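Excluded from the complex is one protein chain; the other protein chains are retained at their positions.
Note that the chains take the letters A, B and C in the order they are written out, and that residue 1 is the start of every chain.
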Amino acid sequence: MSTQLESETSALAEDTVEMTYREAVNAALFDEMESDSRIYLLGEDVANDGGVFKTNAGLPEAFPGRVTNTPICENTFIGMALGMSVTGLRPVVEVMFSDFLATAADAMIEELPKFRFMTGGQCSVPVTVRSIGGGGGRFGTQHSATGESWFIAFPGLIVASAGTPAGAYGVLRAAIRHEDPVVFFEHKGLYARKGHVSRGEDQIAEVGKAVTLRSGSDVTIVATLLMADRALQAAEELAGEGIDAEVVDPRWLRPFDLPHIHASVARTGRLVVAEEQVHAGGWGATLISSLTVAGVTFEVAPAIVGLPDDVLMPYSPSLEDAIIPSAAAIADAVRGLS
Amino acid sequence: MSTQLESETSALAEDTVEMTYREAVNAALFDEMESDSRIYLLGEDVANDGGVFKTNAGLPEAFPGRVTNTPICENTFIGMALGMSVTGLRPVVEVMFSDFLATAADAMIEELPKFRFMTGGQCSVPVTVRSIGGGGGRFGTQHSATGESWFIAFPGLIVASAGTPAGAYGVLRAAIRHEDPVVFFEHKGLYARKGHVSRGEDQIAEVGKAVTLRSGSDVTIVATLLMADRALQAAEELAGEGIDAEVVDPRWLRPFDLPHIHASVARTGRLVVAEEQVHAGGWGATLISSLTVAGVTFEVAPAIVGLPDDVLMPYSPSLEDAIIPSAAAIADAVRGLS
Amino acid sequence: MSTTAVDARVEWYRRMLEIRLFEEKVQELFMEGLVQGTTHLCQGQEAVSVGAISALRDDDYLTITYRGHGQALMRGVSMEACFAELMGRSSGCCKGVGGSMHFTAVDKGLLGAFAIVGAGLPVALGAAYSAKLRGLDSVALTFCGDGATNIGTFHEALNIAAAWKVGIVFIVENNLYGEYTPLRETTPLDDLAERAKAHAMPGVIVDGQDVDAVHAAVSTAVARGRAGDGPSLLEMKTYRFRGHSRTDPAKYRPEGELERWRERDPIVLLGEQLAGSGALSAQEQTEMREEVQIQVDATAERAKEGPLPTIEEIRSYVYAA
Partner (left out) sequence: MSTTAVDARVEWYRRMLEIRLFEEKVQELFMEGLVQGTTHLCQGQEAVSVGAISALRDDDYLTITYRGHGQALMRGVSMEACFAELMGRSSGCCKGVGGSMHFTAVDKGLLGAFAIVGAGLPVALGAAYSAKLRGLDSVALTFCGDGATNIGTFHEALNIAAAWKVGIVFIVENNLYGEYTPLRETTPLDDLAERAKAHAMPGVIVDGQDVDAVHAAVSTAVARGRAGDGPSLLEMKTYRFRGHSRTDPAKYRPEGELERWRERDPIVLLGEQLAGSGALSAQEQTEMREEVQIQVDATAERAKEGPLPTIEEIRSYVYAA
């Protein structure tokens, strides 16, 4: 392998190395493409200069003919991926900004999740859609959604995400290997984030399993994507005050690992959800409702830290920062519980 | 007015008459179009023979040039409606089956709700999108979604629905008059349902206000669309057993009338949500989570009656009926609480 | 015309009859409440299904629409499985969960029938592109209606197909209406083959009532695709004898239109030729129709006996893993 990204880590393959979230995505794509020649990457500008977010560096060279720039037509190239998947290939599609998933919503809602079902289970649909979302980049109102909960209501689909570099590596590989359609959310604000990542087959995540990023006994913070990162920072901050927070990244939003979080909350008795989305219709609301319906009674009402419901993402940098929950806001929510 | 639908009711205008949900929709459209010449109807086949669901009977004749058949391109004709609305008109768009809202999701998610905000509040966007959803019609996997919660996570949009003929009349008129974009959900399984409807300006619903369809003291059943109808039946059934159920139709899913339901639950102490959708990502989950976060503790855990999470809507008539919650299932859920 | 060609045309005649009588039977079953929900029948358009699909190899692909019963039958989906599907039986071609709009047979390369207008085009494109990537010369055929040429995916799919020289044939069945709305109200041209020009591919107008013309045009386009020369757009001028769906009385038709098109009934047209050439006399045609009618009736009866699916069964169709 000739790319810089890879050469940094190849010497240490199978060992734990420090790499960025971006490099972890790249490594997952590389390792999967190397292990299975049926995998093809598709998307806008994916083959040029590493792609818009540089996650694909080196892949076109390493896998000639297997990384292809598409025209701008998200709905059609995801529909194409369906056709590729039922004829023996395993396409991985990049949707540059998660907001563009709206353009592709027919493919995402009506086709990918339903195809197997409505044909009476004639085939599987192993398509992976990678989608890059999230705010903080000053991209404004139409380029900042995480999109992470847009598709949680559609049986037939798997919805995944990663809040850490190791998660990006393990979850993305699992997504690509999965026989059902998966939409995998990355966060552009995390690409430069470093973390310890081990490469190799044994690092492939288990579909549907949440991970505890930090163990703690006083409160459970459940958070995805950038919020998982900030929740870890909040936990550090709280540790200094003697509050021992557990941080859980659910990773899979459909299916959702309710037992894992239920168990954690049963231990800590307290719950904070941190999400870069409004409360309505999100996995956070679904989680709290599921626990409540399951009979969990909270000594202290759980708290939600998320995007405000009465505003959209502004360009104005100071307001964008004010709106996206900070580590301090998460810590405050924890403090506010007691 | 010359149409049959209308002549049935015109003699009694301003008085309460019995009419179907379909006639109520028709009456709302008629009365609004009559009161405001800026209203134009657009959609596929809307001007032919009353439209696919016959809700538009008589309108093309009564309002020549104001009801127009579009090509099949949901995303574009909703985007057009945006352009019409910011230049002085008040378009009402029909989306024949709610599943087709996925085709139009860019307009629904990225354009209508965001336009006013991202221009710094330069104008309002008075567009109404009527969308007809729901199962029970044996239309299969791609024509049965209610879609009612698909857009609850998008500030800038208003999401409305109606579970009764009177609701259809009052809420649809309110939607059309509203200055912000509204998506209004109708249920095709309710069109033939009869109910008492009063016509006139004073019957226009208040945006954001839930209604109590039946008062009761033992349990609160919150339900929309066809489920509201079935919840009323369930309440009758339960009344025979001495259980006095309150039935609330939230009508507006964004903004959601939490105080109304909170107050009801505070009185009854018990909650059942009945929804024709999966739990994940829905208004039901959002409601229960909101109550929990607000500190409501339930003596008995609330229950949810909804679509199963592990199956999609099948064509097979017997299974379709098995999957959509019946009045009996709602009543059972209430019984199961105690 | 060679003997094989004559034989093929007799076979085509039978296949068109099968489709016609199948659809008539579906209408009957719908009126009886045995088929529920909706149906979109294709009487009048049989020559398109038969002429086009007879030009394919077994290892080619196709996608169809909710109006695809004829195409599914022609591709070899068993008539019993089709009837059973319409009656919601687990012996149906989609185990009774798909219904009228989703006839699929992945094992026959029939990669789906879509109830969302335009949704089948990208899928067929993906299959054809997949063949190209895998070094195969399989091509894909995709059917859509005139109304579907107004939705974005139509153009998006044509664009990619042409830009990447994918071996796919786009067949537009121009039956003059999208639901109840005549083409001219929603579309600025009468000849949809023109739309090929936006994507630098051949666009051909074909008499969709003439099964030979259909077969010839599709064969040429398929050969082009197989040779690696890229896609084609074929517009089939055709007509549906029934309304759009269910019990639509089609009151929107101008007077005389249906009658004029009935004169161009593809079965009658081919029948006249076959009688003229002596390949199949009028008498033989009547006998064949009776035979097929018996087959259709008997098959429908058998299909009614199919088992109903259980909820456990259909749960397993949601996820593969």
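In this text, a residue touches a chain if its C-beta (ideal position, glycine included) is under 8 Å from a C-beta of that chain, and two chains touch if they have at least 3 such contacts.
Everything quoted here is computed from the prediction, not taken from an experiment.
Taking every chain of the complex into account, the chain not shown here touches A, B, C.
Contact with the chain not shown here comes from a single listed residue; of B:75, B:146, B:203 or B:316, that residue is B:75.
For the chain missing from the display, the contacting residue among B:45, B:106 or B:332 is B:106, taking the whole complex into account. Residue C:163 is the one among C:10, C:34, C:163 or C:213 that touches the chain missing from this view. Among the residues A:37, A:215 or A:316, only A:316 touches the chain that is left out of the figure. Residue B:116 is the one among B:116, B:260 or B:279 that touches the chain not shown.
Although one chain is hidden here, its contacts on subunit A can still be listed: residues 44-45, 48-49, 52, 69-73, 75-76, 99-100, 102-103, 137-143, 310-312, 314-319, 322-323. Listed by residue number, the positions of subunit B touching the unshown chain are 40, 65, 70-71, 73, 75-89, 91, 106-107, 110-111, 115-125, 155-156, 178-180, 207. Seen across the whole complex, the unshown chain contacts subunit C at 150-156, 159-160, 162-163, 184-189, 194-201.
Rule of thumb we're sticking to: only the chains that are shown with their structure count from here on.
Ranked by distance of CA centroids from subunit C, the top chain is A.
Put simply, the C-alpha centre of subunit A and that of subunit C have 41 angstrom between them. Taking the mean of the C-alpha atoms as each chain's centre, subunit B and subunit C sit 36 Å apart. Averaging C-alpha coordinates per chain places the centre of subunit A 32 Å away from that of subunit B. Chain contacts: subunit B has residues 99, 102-103, 140-142, 310-312, 314 touching two or more partner chains. Shared contact sites, meaning residues of subunit C that touch two or more other chains, fall at 96-98, 102, 114, 116, 152, 314, 318.
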